[in-house]
Each structure stands twice: as C-alpha cells, then as structure tokens.
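Report on the structure given below.
What you see is the complex with one protein chain gone and the rest in place.
Naming follows writing order (A, B and C), and every chain is counted from residue 1.
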Amino acid sequence: MLQNQTRPVLPPYERKAHYYETDQMAIIHHSNYIRWMEEARVHLLDQLGFSYKRVEEEGVTFPVLGLSCTYKSMVRYDDVVNIYSSISQYSRTRMTVAYRIEDKASGILRFEGESQHCFLNREGRPVSMKKAIPQFYELLCYWGQENTEA
Amino acid sequence: MLQNQTRPVLPPYERKAHYYETDQMAIIHHSNYIRWMEEARVHLLDQLGFSYKRVEEEGVTFPVLGLSCTYKSMVRYDDVVNIYSSISQYSRTRMTVAYRIEDKASGILRFEGESQHCFLNREGRPVSMKKAIPQFYELLCYWGQENTEA
Amino acid sequence: MLQNQTRPVLPPYERKAHYYETDQMAIIHHSNYIRWMEEARVHLLDQLGFSYKRVEEEGVTFPVLGLSCTYKSMVRYDDVVNIYSSISQYSRTRMTVAYRIEDKASGILRFEGESQHCFLNREGRPVSMKKAIPQFYELLCYWGQENTEA
Partner (left out) sequence: MLQNQTRPVLPPYERKAHYYETDQMAIIHHSNYIRWMEEARVHLLDQLGFSYKRVEEEGVTFPVLGLSCTYKSMVRYDDVVNIYSSISQYSRTRMTVAYRIEDKASGILRFEGESQHCFLNREGRPVSMKKAIPQFYELLCYWGQENTEA
C-alpha cells in the first residue's frame, strides 16, 4: 500500500525504569510493562496529533478488551528503554496497538505486546469512530497497518 | 471520656504482602504502605457500619490533605500484617485517621502513620459532614478520639 | 484421565477491589488484573501445599515469559471477585497457569487470562523442576491438566 510506504517513521517513547517498579528478583516487575504499553499508546496518539485526552473530551474511551505479550529479556532499575508502538489493526469500532520494547543502549529486544481496544461512548455503548470523531478515524486509516473490515 | 471507655475494640485489618509490592531491596516498597493505609481506612468504615462506597454514593468524598508516617521495621514478601486504624481527630469538616502496622506473627511494630482528610461534595466544595450525612457524623462523634472543635 | 477426575476442587481466591486500583473511567484499571493473577497464582500454590516463597527459598523462580488475557466485563471499586486458577500445562521446565475471574455476588464473568512461566535457578539458568524440587514437580503432575512433553 502506497500510503504505508510514505508514512514517516515515528520516534519511540523513551522511558527510564523506576526503582519502585523493581521487585525482589531485582528486575522490573512484569505488570509494569502493561502500564508502559499505556504510556506508549498515549505518546503514540500525541505523535499522531490527536491526544487521548482530547479523544476522551470528545466523548470516546478506548477500554482494553485484551492483551497479549512476551517477555524476551529483563529490564533492570535505571535502564532506559525505547518503546515502539503502532496501530497494527483497526476498524470503525476497534483498534489493536502493537508494542516493541528495546534496551536503548544495546538495542536488545526486551518485550513484545499487543492490546485490543474497542471504542465506547460516555454511556459505555460501542460507537463507530468514523461517526464519533471522523478526524481521529482518518488518522487510523492513515497510520493503521491493516483495516480488518477491508 | 466515658464514651471512649465503652467503645468496643475493633479487629485489625489483616493484609498479606504481595510479591509485586516488593522492590529490589527485597522489602515491601515504602509507597505501598500508603495504599495499605487506604485499605485499612476503608475496612475501618466497613466495621463502623457505613462504608466509604456509601459515603461516595451520598455525595461526599474524603480527599487526602496530608500524610505523615514512620517506617519502623521492614515487611517482606508473604508476611502477614495487622493494621490497626482509628479516627484520631474529627470536626464537622475534617478527619484524621491514625494507623499502626504490626507483624501478625511476632507483634513487632512495622509502621505508624496518619492521614488528614477534608469532606467535599460532588462539586469539590468543602461540606459539613454534620449536615451532609448526619448519620456518618454521629459515627465520627462516637468513634472519634478528639473533636478538634471542642 | 482418572487422576483429574479425582482431584478435589480448590476454592477460589477471593479479592476485594481497592479504591487505588480504580482509574478515571471509574473502573479497575486493566493493569491491576495482571497483579491479581499473581496473587491468585501465589494462593494456588498455597492451596497445593508448597508456597511460592518456599519455591524461591529452594532456589527456583518462575519468571513470566508471556501473558494473554481478555477483559469480559468491568470490575468496580468495592466489588468482590472470585479468582479461579489452575495449572493448565506443565513440563519439566515450564508451566502455564490459567485464570478466570467472576463477580462473587452475581457469578458474571469478568476476565480470563493465562500466564506462561519458565523455571530458573539462582544464576538465572533454566532448570528441570523434576531435578530441582522433585516434590514440587509431583504436584505439577498431579494438579497440572496437560503435560506438554507427553
């Protein structure tokens, strides 16, 4: 797809691992990566020019329907990681975001994951993003890698 | 004060320390005790017969105005602690809750703390608990150790 | 398999949702379920009679290799959930634990998930549980639903 070939490459979200995120194995506790995925997702939307805060202000939320991830190698206190995220799938009512975490210094892969989301309105009902926030849906069409309705 | 002498003694809130609450010093990270204080505060209100959930449903919240605490000895993974809490001070618009954490097995003191709260309505404005939820204010008068207006 | 038919049914891990686990959607933030999975896993081993603490003391850890989960319906502050967990797969070097979270009051399904683990020694090297802690391996054989080496 021509579109995809011409999309600029977005800078990763850079994150330092905090002391309170370690556990007694002296590694970052696995639950924190799920929070880092959220931070990276928020950063991704900031990069796309339509913040998650604004999505919520326009009356739509993205609750998480599902997650899957694999832990490839350990992150330790004070390590800096680069989190690459992208919209791997989308439709009018759903979106999947993919994440890849690498050690900043060495480039070693730490983690890969994915989160599935649906779009809900303020009443908690599913909405079509195309109707609810057309401008955001256009971003999905431009940046999303696969339209699952296509 | 006669009232205080006749108040029954409430059972402590029992809590097991979770793995994800440890840090790389192999102790429970200090920030988690602040969360345990909240758990114990919620448990205290349950014991008094007027849950925090119900307080919120009646339109009042208790944001934290301030905290102070001292860490006496370390809690480790899988330790069970007893958290004793009580309403140490109260007025129509404020409340202070005191906490004492002991190791369940040995009785050794782990932590002492205090949290100060004000009472706000749904609009975020200070309210008199006496007017907003008279039944809850009566509980404060009965269980509270010191009325700072008195 | 005869073994499975005669295994007693284990009681679920009961958990109350804490206030600090909510987010501004007024639901329990999705990252906390990953922590609840850990709590339930620890509880499961307690039920089996060989605590995770003892596993660690005998020199073995179970880092998480991967997670997958689906969020079925929302948990709110003060809700009580029952978490059912079981060892769905095992081998000498790996283990998968499955989780199912239900609302205690209504029985409504909230969440299903799975965590994959490997067994490491103190030096961080993979170990055969059969050799490292034979008594624990016997529990895996008895309680595990599928031996992936078989």
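Definition applied: contacts are C-beta pairs under 8 Å (C-beta built on N, C-alpha and C of every residue); 3 or more make two chains touch, one makes a residue touch a chain.
Just so it is clear, the model here is predicted, and its values are computed rather than measured.
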Study note, to complete from the structure: Touch assignment to the omitted chain, from C:22, C:47, C:70 or C:148, lands on C:22
**Study point:** Contact residue for the chain not shown (choose from B:10, B:48, B:69 or B:98)
**Key:** B:69
Revision key, fill the gap. Per the touch rule stated above, chain A touches the missing chain via residues 18-20, 35, 38-39, 42, 51-53, 77-78
Revision key, fill the gap. Residue positions on chain C contacting the omitted chain are 19-20, 22-24, 26, 29, 31, 77
Study note, to complete from the structure: chain B positions in touch with the non-displayed chain are 25, 27, 30-31, 34-35, 38, 61, 63-71, 74
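Following the convention adopted for this analysis, only the chains that are shown with their structure count from here on.
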Review point. Which chain's centre, taken as the mean of its Cα atoms, is farthest from the centre of chain B?
Key: A
Point to revise | Length of the line joining the C-alpha centres of chain A and chain C, rounded to whole Å | key: 26
Practice item. Round to the nearest whole Å and give the separation of the Cα centres of chain A and chain B. Key: 37
Study note, to complete from the structure: Touching two or more other chains in chain A are residues 27, 31
